[in-house]
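Mind having a look at this structure? Questions to follow.
Selected chains only, in their assembly positions.
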Amino acid sequence: MRDVQSREDSRGVELDAAGIADLRCPIVILDRAREKQHTIATISMSVALPSTAKGTHMSRFVEIIEAHRGEITMRTLPRILAAMKEKLDAPSASIDVAFPYFLEREAPVSKARGLMDYDCRFVGSTDGTTHDFVLSVRVPVTSLCPCSKEISDYGAHNQRGYLTMDVRCASASGPESWVWIEELVEVAEASASCPVYPLLKRPDERHVTMQAYDNPVFVEDMVRNVAVRLREDARISWFKVHARNEESIHNHAAFASSTWTRPS
Amino acid sequence: MRDVQSREDSRGVELDAAGIADLRCPIVILDRAREKQHTIATISMSVALPSTAKGTHMSRFVEIIEAHRGEITMRTLPRILAAMKEKLDAPSASIDVAFPYFLEREAPVSKARGLMDYDCRFVGSTDGTTHDFVLSVRVPVTSLCPCSKEISDYGAHNQRGYLTMDVRCASASGPESWVWIEELVEVAEASASCPVYPLLKRPDERHVTMQAYDNPVFVEDMVRNVAVRLREDARISWFKVHARNEESIHNHAAFASSTWTRPS
């Protein structure tokens, strides 16, 4: 049976990426307590294609995921990328694994417990020599407007916001240098007006209402609060922070972002 | 050239609907001031199919839309439905036209003006004898939680909410009995804690902050406030109201709904 993909190509156009997207599959990841968490990932995988190769073999991406289905984590991603590069005979390989991650959160007063969901992504790539890994975590928070509070006799508009942190670590030397999703959630929640909770009883609702009123922040403030904290973490070599407020007084959103590289 | 769709079918299965969906096209609609508004519609059209007909002729739906491109409104929908029924030789025909509608809104203090967008739908059907038409309007609003206000020493959580009203009118006798999108927007805004605006200067922000604090509503209250107003409007024979709050203290939404038919 002829292998059309392996034919020569003469158009002289290198491809940055050829691969598959929107592949959904169940994966197992690790949480900070070193226990397994089952979740569902949406995966994009690709390789670079030299100008002389007509096409890549898309089915091999799925085979590689099937072979690693038991665990897709910061620990196994280097092996997955190496397998992609080798089995597709490619100069470089990239992967993007998006998944919801769940943490049990305790209400501030009643201590009632429930699971909160955070949208996370592992984004990795390798060219055989250098390896890159970015962890991305999106944390829903409450933000209360400082301007609204200051200019009004009472009340202040507030809303759900989202803090997204993309983080690159200084070295991939081992688990001791990893930044955990849990740590980024804590940074985000401490940088907003108040955390968002899955389950709040009335004494908790009173608590978060006043906590938010006591800690007003603009989207600009949330980004800066996160940035200050991440710069202090020596494990982190680069980050991008993005804040978005689903404005309660408008039908559009407000946003801010900042990118930073640790000076060498 | 053979007409496969027109063949006989022997499986004995009638179809409620056979048609097209997600057809986008620019349309012109009327606003209350009888002026034209250009917008973009996403259209779904279908006919019922008797058990004996193998298929419908999908291209004719597009031809009918092309023929009526100049205006798709409550005024022209009966003609479009009649054309569908006739050209596709069908027992009944249905159409769903979804579009953003824009109204100029004035900020409460500064009187600054800007355009607000409202997601609307015209849903119509006919079987040749009876004709049905539902107008649907989704209005973004501010909602402030009565419980949070009452149990807290200061502040109150609030958020963007959406009030969706589906309305059927008593008779299709003429323009004098039509309910306007503008009227439903007014009903929704009066039923929430505060309207949402495209453009607010600082004195306006102070105004809406305090207006929302002075008018706390649950999703249940918003639905009931709308329901009371719509029942009082003799033109309306049936409605469904749905309220949804993008909760600022949770990562999930709260909702409520009510359906009502005018007693005959």
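A and B are the chain letters, set down in written order, and residue numbers restart from 1 in every chain.
Note that contacts are C-beta pairs under 8 Å (C-beta built on N, C-alpha and C of every residue); 3 or more make two chains touch, one makes a residue touch a chain.
Everything numeric in this text was worked out from a predicted model, so none of it was measured.
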| item | value |
| --- | --- |
| Complete-assembly copy number [criterion: all chains share one sequence; 2 shown] | 4 |
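Criterion: only the chains that are shown with their structure count from here on.
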| item | value |
| --- | --- |
| Equivalent-chain rotation between subunit B and subunit A, CA atoms, steps of 5 degrees | 180 |
| Between subunit A and subunit B, centroid-to-centroid distance (C-alpha), Å | 36 |
| Complex contact set, residues of subunit A against subunit B | 116-117, 140, 142, 144-145, 147-148, 151-160, 194, 196-198, 200, 202, 205-206, 208-210, 212-213, 246-252 |
